[in-house]
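One chain of protein is taken out of this complex; the other chains stay put.
Naming follows writing order (A and B), and every chain is counted from residue 1.
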Amino acid sequence: MSDRNERITLTIDGVEISGESGMTLIEAADAAGIYIPRLCHHPDLPPTGHCRVCTVTVNGGNGAACTRPVADGMVVENDTERLNTLRRNLIEMTFVEGNHYCPECEVSGDCELQAVAYRLGMTAPHYPALNPEREIDGSHPDVFIDRNRCILCGRCVRASALIDGKSIFGYKYRGIHKAVAVVVTDRLGETEIEATDKAVSVCPTQCLRVKRRGFRTPLGSRRFDREPIGIPERE
Amino acid sequence: MVQEQEALIERIVHDLGPDGTHVMDVARAVSKRFGYIPNSAIPTIARHLQLSPVEVRDMITFYGHLSTDPLGTTVVRLCNAVVENMMGAGEVAAAFERETGIRFGETTSDGEISLRYTACMGLSDQAPSALINDVPFTGIHPELVQEIVRGIRAGLNLTTLPGSGVRHNLKKPGEIIFRRSMEHGAAIDKLLGVSREEALEEIKRSGMRGAGGAGFPAGKKWELCKNASGDKHYVICNADEGEPGTFKDRVLLAYNAHQVFEGMTIAAYVVGATEGIVYLRDEYDYLRGHLERVLEERREKGVLGDTIRSYQKFSFDIRIEVGAGSYVVGEESALIESLEGKRAAPRERPPFPVQRGYLSQPTIVSNVETFTSAAAVIERGAEWFRSFGTDKSPGTKLLSVSGDVQQPGVYEIEYGTTIRTVLHLVGARNAQAVQIGGASGRCLSSGGFERRIAFEDVPTGGSFIVFGPGRDVLEYMRQFIEFFAEESCGWCTPCRVGTTLLSRFMDRLVAGEATRGDLDRAIEMCDTIRNASRCGLGITAPNPLLTSLESMPELYERRLSAESYAPQFDLGAELRAGAAAANRPAPQGM
Partner (left out) sequence: MAKSIVATGHFTGCFGCHMSLLDIDERILELVELVEFDKSPINDKKEFDRPVDIGIIEGGVSNEENVEVLRAFRANCRILVAIGACALTGGVPAMRNTVPLRECLEEAFVTGPTVVDGMIPNDPELPILLERVHPCRDLVKIDYEIPGCPPSADALWEALSALLEGREPVLSYEQLKYD
């Protein structure tokens, strides 16, 4: 990797910010206090560019801010009507791809998908619902997956491999059938996952979640009930 | 079986080395031996290759021709690409279902035969076609199916069955790519006393551009790779032509593989590579033996291997790797991922492969045709090369011509040739429209036939599909978009979900159910898919809709529902289902 010492400057929506070479655009924006909406990115994990919600226009072309390295003199558009429409469309696609029933969901108010949708002003997903049949795996004593809410952000895949050192999660299949794989048998109970694993704590929709924690924080007083989602803290 | 699996895996790994990049070889071998890759083999493969089981599973479940579910002893993969459907693949499919008593997607109860559909496999000039195990069948018609199925059941050698075999079908050789006179090493000999820089200059002066369709200047690509620092440099030949309607590389590899390898060798000289790889699509596995023989011959003649000609310091060898059924692997960074033993998900760019490619080293990935032209440039010189084609698109282009034409096959034409000239050449009268560049290309109607095949006008990777009068062009556009949905790697949301939603829209459009408002919303969705997708697949996936709408808006006018707002679902069918569940008559006229 290139070293991080070289100071560079770039503009985001006309505001000049400084960064260091080797940073990604989203890192530079975060450091400057400029929020670029995102879903799959997590500050403790390497970026992978799955959700494309952080799409920005860089020197006239589009790209994901989470993976784009900064360069001196970059001209970036971020908070524009065109990009926010595109992002809202992506969020709507994400909603109809899975089964996201906020009214009954135990993590409503504490869900990054919902929070980004709120922040972008989505009233409802406008694409036809795909209503896929998804499984719930409760085979592990402490951790479960409700795949209805999985958005294929890959945070669990990265965290399990790179931080937990367990490589429990991966992918299987392709296209709309692509799904998170749990080793070979798709049963959490047959893995070495623990409730304290990073993989369990990074899920944006908490479809991978520790058991017996639901409703500890009542609806209405959760993270995103009153305050919009913003730049995440590094752990 | 478990012991046999273990032994087989151990043997292959012993031969190749315990290296994760070989997972495709191991998976293909297990698949060939057992007909599928049992889940029980996954941890074994992982252990031997020092991978995690979930990585091995990821790779195996990605590719269309690998399966973790048992398949029949004989697998019939019938191609259901657009041209095949135009030429009667539907009737052939019905005949296979009739003869076997099963549906596509199923396996006979005795485990003998599985029926599967597959995407375009490079035989559109001889459609309908199928791969039965590894054997290509062409020009299949329903009457032939009974004989084929009987032959399979009787255990006959598949190559003896009617319909087996491929015609090469080179219709018009040109001056550069199919010039048969090139001697082995004729271009390499020109390098004697020529520095790497001088050779690069020659390529740059020729103005040659990548033949895959994007048209990146070849000299620029080589230069970037040459100047990139790395422990090793690689030259990769992309022989995974998966664009529907293309088959030129099949013909090129069959007729003129020497010149392909010659071009790769020159590229290796320029960028300083010692290792070259041909990534051959699984659908062309039947060409592998021939290619291996050509490589061996070149080694014997001293134009490949440890010491090439008298260059004491120049050694370069080429190996062939075979894929396992995927369209997106034709994208250069996806191809590299596949070579590294992973799912063929395109990489984020930058960095580009010329900077960080195969095994993170500087890598050239180029089209089969590009290497062939490069050899000609070095042999005959840039000036000579530039005497063909146009100023911005020098040289010649191979077209794979199929559809409603009298003479389907491969044509080498000069860049700058008009579409009308090509139509005349191939015997296509009264063409309604031409799909140029395959599903990801563009659909042009007669208003665009004066346009030219050239990067500055209509660029193409080479697929040229003609739709005659009376063809339902929108139905084929629907099939193209369905193809993208099936081939999306699934990495990013706009492509994974967007192509599926767009495919559903096209279903409704073709059924006459979509309104103008629905079309407007679909166009907005196209904008999101194009601008947010991670790679070329998503970026070009809306093209069938957008380009046909531009060239033939009247087709849409006729197809749109007159209603101002139409249900987004099949109301009649849903009510029938509800009535059936309650054992009541379905309501009428809702």
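Methods note: a contact is a pair of C-beta atoms (placed from the backbone, for glycine too) under 8 Å apart; a residue touches a chain by one contact, two chains touch by 3 or more.
Source: prediction; values computed, not measured.
Set against the missing chain, the residues A:G19, A:P37 or A:P125 yield one that touches it, A:P125. The omitted chain makes contact with subunit A at the following residues, 99, 101-105, 108-109, 114, 117-118, 121, 123-126, 128-129, 131-134, 148, 219, 225-226, 228.
Seen across the whole complex, the unshown chain contacts subunit B at 517, 564-565, 567-569, 571, 573-575, 577-584, 586-587, 590.
Keep in mind that, in the parts below, only the chains that are shown with their structure count from here on.
Distance between subunit A and subunit B, defined via averaged C-alpha coordinates, is recorded as 32 Å.
Of all residues in subunit A, only 48-53, 55, 62, 64, 67, 69, 85-86, 89-90, 93-94, 96-97, 126-128, 130, 151-152, 161, 167-178, 181-185 touch subunit B in the complex they form.
The part of subunit B that touches subunit A in the complex is made up of residues 39, 42-43, 52-55, 57-58, 61-62, 326, 343, 348, 350, 485-494, 496-501, 504, 521, 524-525, 527-528, 531-534, 568-569.
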